[in-house]
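Missing here is one protein chain; the remaining ones are kept as they sit in the complex.
Read from first to last, the chains carry the letters A, B and C; within each, the first residue is number 1.
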Amino acid sequence: MSEPIFDTHQLAHVEILTPKPNETLWFFRDLLGMEVTTQQGQSVYLRAYEDWYHHTLKITEAKEPGLGHVSWRASSPQALERRVKAIEASGLGKGWMDGDLGHGAAYQFTTPDGHPMEILWEVEYFQPAEDQKSPLLNRPQKRPLRGVPVRRLDHVNLLTSDVTVNKNFMMEQLGFRLREHIVLNNGIEAGCWLSVSPLVHEVALMRDGKGARGRLHHVCYWYGYPQNLNDLADVFREQGIYIEAGPGKHGISQAMFMYVYEPGGNRVELFGDPGYLIFDPAWKPITWTEETLAAGIVWFGGNLPGEFFLYGTPVVHEHEPAMAAG
Amino acid sequence: MSEPIFDTHQLAHVEILTPKPNETLWFFRDLLGMEVTTQQGQSVYLRAYEDWYHHTLKITEAKEPGLGHVSWRASSPQALERRVKAIEASGLGKGWMDGDLGHGAAYQFTTPDGHPMEILWEVEYFQPAEDQKSPLLNRPQKRPLRGVPVRRLDHVNLLTSDVTVNKNFMMEQLGFRLREHIVLNNGIEAGCWLSVSPLVHEVALMRDGKGARGRLHHVCYWYGYPQNLNDLADVFREQGIYIEAGPGKHGISQAMFMYVYEPGGNRVELFGDPGYLIFDPAWKPITWTEETLAAGIVWFGGNLPGEFFLYGTPVVHEHEPAMAAG
Amino acid sequence: MSEPIFDTHQLAHVEILTPKPNETLWFFRDLLGMEVTTQQGQSVYLRAYEDWYHHTLKITEAKEPGLGHVSWRASSPQALERRVKAIEASGLGKGWMDGDLGHGAAYQFTTPDGHPMEILWEVEYFQPAEDQKSPLLNRPQKRPLRGVPVRRLDHVNLLTSDVTVNKNFMMEQLGFRLREHIVLNNGIEAGCWLSVSPLVHEVALMRDGKGARGRLHHVCYWYGYPQNLNDLADVFREQGIYIEAGPGKHGISQAMFMYVYEPGGNRVELFGDPGYLIFDPAWKPITWTEETLAAGIVWFGGNLPGEFFLYGTPVVHEHEPAMAAG
Partner (left out) sequence: MSEPIFDTHQLAHVEILTPKPNETLWFFRDLLGMEVTTQQGQSVYLRAYEDWYHHTLKITEAKEPGLGHVSWRASSPQALERRVKAIEASGLGKGWMDGDLGHGAAYQFTTPDGHPMEILWEVEYFQPAEDQKSPLLNRPQKRPLRGVPVRRLDHVNLLTSDVTVNKNFMMEQLGFRLREHIVLNNGIEAGCWLSVSPLVHEVALMRDGKGARGRLHHVCYWYGYPQNLNDLADVFREQGIYIEAGPGKHGISQAMFMYVYEPGGNRVELFGDPGYLIFDPAWKPITWTEETLAAGIVWFGGNLPGEFFLYGTPVVHEHEPAMAAG
C-alpha cells in the first residue's frame, strides 16, 4: 500500500469574474459582511473576518461572470516542488508567475477541463489595524457590524465535461482524496467531492449538464451556525437576491446549504454547519447511485431545481457552441 | 525548513475507568445516546452514532475513576512504523500488544507524565444491523431515539505535572502541532492545545493544580450544534448530573462547551459547535498570557469555577502523595 | 367602537382519528416524545411535556383518518356561558356533554362546515409522579429521554368549503380576531389565520381544494427552536416518515415549519420557532393577494407541493362525493 500524499494543504483563494463589479462588491461586502483589503485595477480583494490571509476572494471585472482562478496552498516549500513536478509531468502546467497582491510566486496550471488553477507557498497575512484587533487572539480581526458576516472560505465547485478525468488529475497530481461520488447506472461519474483535509471537500466536480468545459458552479463561504443561514435568507429575500435553494441540508457532506446568485451572475453557496468531518485515514468513498441519490442531494429542507444542474458561469446560451472561459 | 510530520492521523478511542460502571454506562448510553457494541469482562465498548469504528469509548470498572488509555491511529502502516521507532527512541515505549476488541496490534507507550497511550493501524469497523442502516450513506447508522444523541469523539484533555515536557513528546515523537498555549509571566506553560488535523486539538495538556502526574482532565464528545448543548443541559439538570460550567463559549478553540461529571466521577466535556478550524500549514501558535487569558478561557456564557483547574481523575485527596493511576 | 371579546382563551385539546392506532401512537410517543396519560376504549390520551392538562391529543381508532373534535377553553365560567349563548343563537350548537377523561362538562357545536368542536371551563391537570417532577417548577414534568420531545400543542388548521362563512362564525360566536388572510383577485378568501392570543393563530381555515366539507388539514405541535426541527427531520428521514415540506419558514405567521404525515394519514405540523407575536390591540389584518402570496406561503427554505392544498383527512377519493367526517 502506498502512502497518501499530504502535499496540497488548503484552498487559499478564488478569483471570480463579474460584469457588475459594484453590485458584486455590494453583495460580498454589505450582505456577507466581508472586508475589502485592496482595490487595484479591475480587481477588488476581500476576505471573510476569520480568513487569515490578505484575501480569499478576488473579484475581477469581466464581460461575463465565471471563474478567474482557484489557488491552492501546499503543505511546505518541499511539497510545492513535488506537486509542481507532478503537474508538469501531466502536461497541464503553464509555468510560474511572480505573484499577485497577497502572495508570492505561484505555479499556474489548468485542470484537464481548462479551469485555471495555481499552487503556491508564500502568502501574505492580513494585518489588522489597531482598532480592528480582537481580544479573541485566534481571530484575525473583530466581527464586522455589517450584514450577516460570513466567517471563512470553504470550497469551490466546478462543472466539468468529464468528472472522472478531472477527478483523477486532482487526486494524482495534487493528492486529493475521494470522499463521496455519484455513479450513474451507466457507470458514468456525475459528481465527486474531493478533499485534502477532514472537510468532505475543498473542491467538488460535477458533470456539466450543458456539456460545456471549465465552468464555475459555485464558490462557498462558511458560517458554521444554521441560524446564520436563516438570518441571511431573511436579508436576501428583502434585498432582492435570488435564492435558488435552501436553507436545507445536503446528504452529501451533511452540510446545511443555501444557494444564491450574486448580482454578477455567479452562484454562491453559504454553509451553515460543519457537516461531518472525515478523520479515518483509510476512508472508503461513499458511492451514491441513481437509487440512493435523492437523499444525497437533499437530506431535508428544500429541493434543488433543475437549473441547479444546468446553470453555471459563464452562462451557456442556447444555439451557442458550449465553450467556457476557463 | 523541515517538513511537517503527518504520521499520526486521529484520536481512535479512549478508555476511562469508573468505580460505578452501571451509572457511567447509563450516562453515556441513556443521556448521551451512545450505542453499546460489546460488553466483555469488566469493560463495555461504546460509540457515538457517527463514529465509524467498533468503539470510541471503553468503560472499565476500577476502584478509582481515571484514564485507562488513549489510542491514536496512524496515517498508514508505514507511518505507524516511523512513529513506533521514534517512541522507542524516546525510551517511553512499552511494546506491542496483540489487540483488543475492535482493533489489531497496537504499540503501547506512555507520555513522560505516565498517561497510558497506544498507536495502531488496524481497526475494525462498526457493522450496522440491517434496520440500523441509514439512507444517509455517509452516516454509519441511524440517529438513536434515546437521550440527546452525541455524534462523535472529539478530544481528550490530560493533566500533567509539566506541560512543556509532555508537549514536546507529543510534538516530536507523534507529530502533533502546537495550536494555542498559555504562557505565564514566569515563563511556565500552563496549558497547550495540540492537533494533527484542522481541529484545534485532539489533545490538550494542562498543568495539574494538585501537582499530580498522569491524571485525566476530561474526554470530549461532539454535537456541532449549540442547541443540542442546551437540550442536553436541560436533561442534565433534571437527571441530577452535575454541570460544572457552561454551556458557554471558549476563547481557546472558540468551541461552545459544557463540562459535567459522569456518575463515576470523570469530567466529560460536550462540544456544541465546530469552533474554528486551522488550515494554514504554517500556523503560528496563539500565545495567551496572564493579561489576555481570561478571554481565552471563557469568551462568553459562564465562568469556570476554581475546581476546574484542580479536579481531575483519579481524585487527589489532601495529605495523600500526589500519584495518579496513569 | 365595540370592545373586543376575550371569552375564548386557548386551544385545549384536539382529537384525531386514525385507522392505524398503534403506528399513530408510535409516531407521537416514540418520535415526538409525547407522554401517554391514559388508554381507554378505542382512544389514547397524550400530552407534550410542557402541556399542563390531562391531555392535548386524543387519538381514536376509526376507519378513516380525520378530525375527532377541537376543544376550546373559555376565559372563565362566565365567559363560557356567554359563548354558549352566542353559539346557541347561531343554530350550530349541539348541547352539553358531561365530560370526558381530563375535563368536565363541555358544550358541543360544529362550525358551519361541520367540524366538531366544544368549549369548556373545567379541566383536569396532569399530576406528575414524584420522579417525573422537574426542579424547573414552571414545567409540569421532566423532559422525556425519548425521540425529539415536542413541547406543547400550538394550533389546528381546518379545510373548509367556504373560508369567509366559517371565519365569521369563529370571530362572531367565539371572539377570534383576524390576523392574516389570503384574498384572491376574484374576492374569495382562500385562507385565514385567527387567534384569541398574541399567537398569530390557534386556528387557521383554508379553502378545501377538493371542495369537501369539514376536513382536517393539520394539527401543530411546538418546539420553539429551529434546531429541534432539524433534529426531528433527521429522525423522520430515517424512520420512514413522509416529510411533505420543510423545515422552512412561512411568511404568514413567520413560523419555522415542517409538515409530515403521521402513519395514520393525518398531516402534522411542527413549529420550530415562535414566529412573531401580536400585541397590538387594534391589529389591522395582513392581506395577502395573488401578487404577494408566494412570500406569505414560504418565506424561505422549501416549497409547498401542490398536494399541500388538496390533501386533507379524511382523504377525498376521485369520483366520490366530497363529504368529510366532520
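The rule is short, and it goes like this: contacts are C-beta pairs under 8 Å (C-beta built on N, C-alpha and C of every residue); 3 or more make two chains touch, one makes a residue touch a chain.
What you are looking at is a predicted structure, and each value in this text was computed from that prediction instead of being measured.
Judged over the whole assembly, touch between the missing chain and the shown ones holds for A, B, C. Of the listed positions C:Gly99, C:Pro128 or C:Gly224, the one in contact with the omitted chain in the full complex is C:Gly224.
When the full complex is taken into account, the listed residue touching the unshown chain is A:Leu31, out of A:Leu11, A:Leu31, A:Ala74 or A:Val316. Touch with the chain that is not drawn comes from one residue among A:Thr24, A:Thr111, A:Ser197 or A:Asn228, which is A:Asn228. Take chain B: the residues that touch the chain left off the picture are 226-227, 230, 233-234, 236-237, 243, 246-249, 256, 295, 299-303. Residues of chain C that touch the chain left out of view are 1, 3-4, 6, 9-11, 50, 52, 73-79, 135-139, 151, 180, 197-200, 224-226, 251-254, 273-274, 276-277, 279-281, 286-288, 292, 295-296, 299. Where chain A meets the chain that is not shown, the touching residues are 30-31, 134-136, 142-143, 145-147, 225-228, 230-231, 234-235, 237-239.
To be clear about the criterion, only the chains that are shown with their structure count from here on.
Both copies, chain B and chain C, contribute mostly matching positions to the interface they share, with over half of the numbers common to the two. Centres computed as Cα averages put chain A at a distance of 32 Å from chain B.
Our note on geometry: chain A versus chain C, Cα centroid distance of 44 Å, whole angstroms. Residues of chain A found to touch two or more other chains are 226, 295, 299.
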